[in-house]
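Below is one structure. I have some questions about it.
Each chain you see keeps its place in the complex, though not every chain is here.
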Amino acid sequence: MTASPTPPAAKLSPADVADALARLREASPLVQSLTNIVVAPWTANVLLAAGAAPAMVDNPHESGIFAQVANGVLVNTGTPYDDTTEAMRTAVEACRAAGTPWVLDPVAAGGLPWRTHLARDLMSAHPATIVRGNASEIAGLLGGAGGRGVDSADTPEAVLDQARALARQHGCVVAVSGPVDHVTDGDALVRVHNGHELMARVTGVGCVLGALMAAYAAVAPPMLAATAATAHLTVAADRAATESRGPGSFAVALLDHLALLAPAELGEAVRLS
Amino acid sequence: MTASPTPPAAKLSPADVADALARLREASPLVQSLTNIVVAPWTANVLLAAGAAPAMVDNPHESGIFAQVANGVLVNTGTPYDDTTEAMRTAVEACRAAGTPWVLDPVAAGGLPWRTHLARDLMSAHPATIVRGNASEIAGLLGGAGGRGVDSADTPEAVLDQARALARQHGCVVAVSGPVDHVTDGDALVRVHNGHELMARVTGVGCVLGALMAAYAAVAPPMLAATAATAHLTVAADRAATESRGPGSFAVALLDHLALLAPAELGEAVRLS
């Protein structure tokens, strides 16, 4: 519950975002992903394309050991099982002990009680560095009514008060995905205006955003990490969309542009407010 | 064991198929998939491309709750584990209670006793709305000898009597995939003559057909749902194949064409008999 170590949001500039990407490429952080069976391959490929090093260690025998050496950890509740949820608890505990930044993606929180309790337990044990979700998941994690699975009926704007409350409650950064992405530490707010509707036609684009935040959290403070990850993904999506005729070609082009995007190009293309 | 609610097959026309696609796009049904680790990403992407909303809730704590709100449920026995099979049983029970249509894809039924018993148990508890498999799986589910995994040594034509018997036994629709797809409710028969051999060079094209049937079952009666799903996939495959030089480019183009295909185009291109 300490004060956020990030600078005021007004100071987050496109140049900061560009610099974070340069640091990501330089450091190639090792990102441990405890994620779901639907997006595991896509998550690893997005991390590799962006410049990070993925590792999926999601059994309870090894998740804690690995979280101590990883540079960032992602916990995604998309398809939780008894053994992988135990691995999540162990990993989060190890993040606390080792000081490893971690990102929570509370998929379908609010809509399904079992995983909502899991997500809240994890936050109680050791608050995530960043929580990323759509509007209904953020509201659901705080205590509001949930949506239908991973869809989001509400907009980030509609749950901004809840996002701020969640951030203050846990001393973390909360990122709400939507047509305009919102990132807040409970006080400051950054909006990212890039992105394309084709992102909603490929599975796990939100999930991989959480993974990218875990990568950026290894090289930047939380507000910048969440903002830079969002910028990297949505600017690459903007470029991919101009070349795509459907979700298949878009996903392929997105991976290419995640890799091709140079820091200076990112700084020029990102639209913050 | 009631009579099929579908109209006689002779009345299923290309216009019916086109209309079903229009309804799918309008409704964007929520499809819960309890499927295997090999095709889970591909299944979600095919559903999204086609116009449905995928959700993978496959643990026993949540599968029943979710099956009550889903518009359709897919159960695929490709990589069953103790916890996911328990989730399947719970989901099917919830489908019975809530009236949710569900599709069984009995992968490798007949060849492997454990999963064959599982598939039969599920059908005994509450018959699927549609069963989809290749020839050896349909024969194996009924009681014949099985094939080598997901391959099918036999043709749909060769097991048509068994498909009809299975449909009558359970009061369900049975779809047998092959070069010519066969759909029967035990009495009526519809054949779909579209499709391309490249479909057999990409993993899970049969599995995603089952998922599409679960989506269509939310907006159409079972015979039409199975036929329209088959038409949607195979006509998109025909188009994708003309632009592809191998399985990689074919899979990408297939996703694009699943999304691009308009109802009127589908009605013109599908070849039924």
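We call the chains A and B, going by the order they appear; numbering starts again at 1 in every chain.
Heads up, the rule we're going with is that a residue touches a chain if its C-beta (ideal position, glycine included) is under 8 Å from a C-beta of that chain, and two chains touch if they have at least 3 such contacts.
Since the model is a prediction, treat every value here as computed from it, not as a measurement.
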If you can see 2 copies, how many does the complete assembly in this structure contain?
3
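Methods note: only the chains that are shown with their structure count from here on.
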Using mean C-alpha positions as chain centres, tell me how far chain A is from chain B in Å, no decimals.
33
Complex contacts: residues of chain B adjacent to chain A
30, 37, 40-41, 43-45, 48-49, 53-59, 61-62, 65-66, 69, 83-84, 251-260
What part of chain A is in contact with chain B in the complex they form?
36-42, 78-82, 108, 112-115, 148-151, 200-204, 245-249, 251-252
